[in-house]
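And now, subunit A:
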Amino acid sequence: MEMGRDLALLAPELTLAAAAMLMIVAEMFRAARLVLAIGLAGLAAATLLTLPMLSVDATVFGGTYRIDLISGWAKLILLPGTALSLLLVRAEITGRPREGSVQSLVVLVTLGALMLSGAGDMMVVVIGVVLTGLGSFALVAWPRDDAATEAAMKYLVFGAVTGSVMIYGLTFWFGGTGSTLFSELGQLQGQTLVTIAGLIAIIVGLGYKGSLVPFHFWAPDAYQGAPVSIAAYLSVITKAAAFFAFAQVLRDLPRDGGWPLALAVIAAATMTYGYLAALVQTNLVRLIAYSSVAQSGYFLMGVVALGASGFAVPGILVFAAAYVAMNLGAFAVVLLAGRDLGDLEGFGRTRPWLGAAMVVFLLSLTGIPPLFGFVGKFYLLSAAVEAGYLWLAIIGVLNSVLALGVYLRLMVPMYRTSSTEHPSEVGAVLTQGTVVVTVLATLLIGLAAGILPGP
Partner candidate 1 sequence: MSIAVIILALAIGCYAVAVLEGWAVHGRLSLTRPATSALALLGREQILPRTSDRLFFEAGPVLLLVAGLLSVAVIPLAPGLIITDLAIGALFLNAALAYVLVALIMAGWGPNGAYGMIGGWRFLGQFVAYAMLIVMPITAVAMRAESLSTTQIVLSQAALWNVAYQPIGFVLFVIAAMGVAWLPPIDLPTGGGDLAGGVEAEYTGARLAVLRLARLVIIVALASATVTFYLGGWLGPWLPGWAWTALKTLGVAAAMLMLGPRLPRLREAKYLELSWKLGITLALANIFLVGVIALVVPI
Partner candidate 2 sequence: MPLLTIATFLPILAGLALMALPDRSTKKAHTVSIAATGAVFLITLGIWARGIVAGDFAQVEEIAWIPAIGAAYRLGVDGLSLPLVLLTSLLFLLSALYSARIGERAASYVVLMLMLETASLGTFMALDGLLFYVFFEVSLVGMYFMIAGWGYEERQRAALMFFLYTLVGSLPLLLAIIGLYLGSGTFDMRVWVEGTTLGGLPAMLALIAMLVTFAVKIPAFPVHTWLPAAHVQAPTAGSVILAGVMLKFGTYGLMRFAYQMTPEAFAQAGQVILAFGVVSALYGAFAALAQSDLKKMIAYTSVNHMGYVVMGVAIAALATEPRIRTIALDGATLQMVSHGLVTGALFFLVGMLQDRAHTRGIGDFGGLLGRVPWLGWAFILSAFASLGLPGLAHFPAEFQIFLATLNGMPWGLIAILAIVVTAALYLRAIAGVFLGEMNDKWADMPDLDRREKLVVLPLLVLTVLIGVAPGWLIDMIHTTMTGLGN
């Protein structure tokens, strides 16, 4: 039966949704540990359920939702990433009011992220954007102090405006094709104006989610105002999901609309601006925020090459996996070290292992082989070159130098002698566990890159 097949294919998503519901129930009884346990169990179960489905290429519910390479790997990337984020959240806000609510929201936002990465239909994209967006606003606002509400307010205003602009633009695609399915976008061939309207919409809406220049303004503020663990979560999960959605939407669009070039320009601007801005930051969270803006530019190189290079989709997936691991890890270290650049002073000497882990994350973010980040960047650069965007690849490569400048600003003080105390904090075990997992992923998956999808 059609319905049964659809539901079976959706098993990971349904599991996650059920877990989220149970988490909310547990939160009603203020059982924060139970909430966490349910969340982790649900994420683990959903991940396991995804494994046998990696080779499936199908759609469910009339083509509106895709179970394919992208959504399969997206689950493998986002679900463990979320699990690690839950640990960080737990470590940071144990015992504070509504801890369980935060945990549940995190899982719900991930559900939205999964919808984005499997979207085969405008409606699913809209729902995904809204689900990730609204949950994120609430997460950012959670501490309810001045900084958090300000961050949430900015995040919300940007999100609401870009989201609604996206919906408005998408209506033109519906007008042009007579269908809300992305698989019908081929019919736009020749309808230049309509194509452009929808494209601008998608770039605005998903570009905001992926914090591309010039829609990135919210990112540093939101990350700075939110709890560090939430910033870590948002910087990886919703961003990766945005690029999965880009891949899902644009891979069916005819390449003749000039959009690859437009996106290439945005990509170049994003990475350059992100690193330049990161160079002058003194707040550690803001610095990583800007650096993650720059990383978005690399993601976009894969998007630019969609349909023109076999490396495009694997590139986005591999880089996303790497990015989730290394950025989460870097944020976990920040959680232990402190939010200010000065807090890193001497950190590598007083906490040698954590310092070494941070170095690994930062080198991986720079793209130094054989770390995971390098593998991702390699795929993306290959995609850009193969798609004929050599200049973009060159800019990407040159920006690695800026990146190095940015990350050396963190690495160098870590090995300076200083008197800064680095007390071990509450929940440090969970955070350190996260660091261990992410650092292993960053180190080892780069070496065992054979398990990753190829072109």
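Note that a residue touches a chain if its C-beta (ideal position, glycine included) is under 8 Å from a C-beta of that chain, and two chains touch if they have at least 3 such contacts; residues count from 1.
The set was built so that all candidates are chains of the complex that A comes from, given by their letters.
All figures in this text were calculated on a predicted structure; none of them were measured in a lab.
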Thinking of the complex as a whole, which of 1 or 2 is in touch with subunit A?
2
In their shared complex, candidate 2 is touched by residues of subunit A numbered 311, 314, 363, 368-370, 374-375, 378-379, 381-382, 385-386, 390, 393-394, 397-398, 400-401, 404-405, 408, 412, 415, 449-450, 452-455
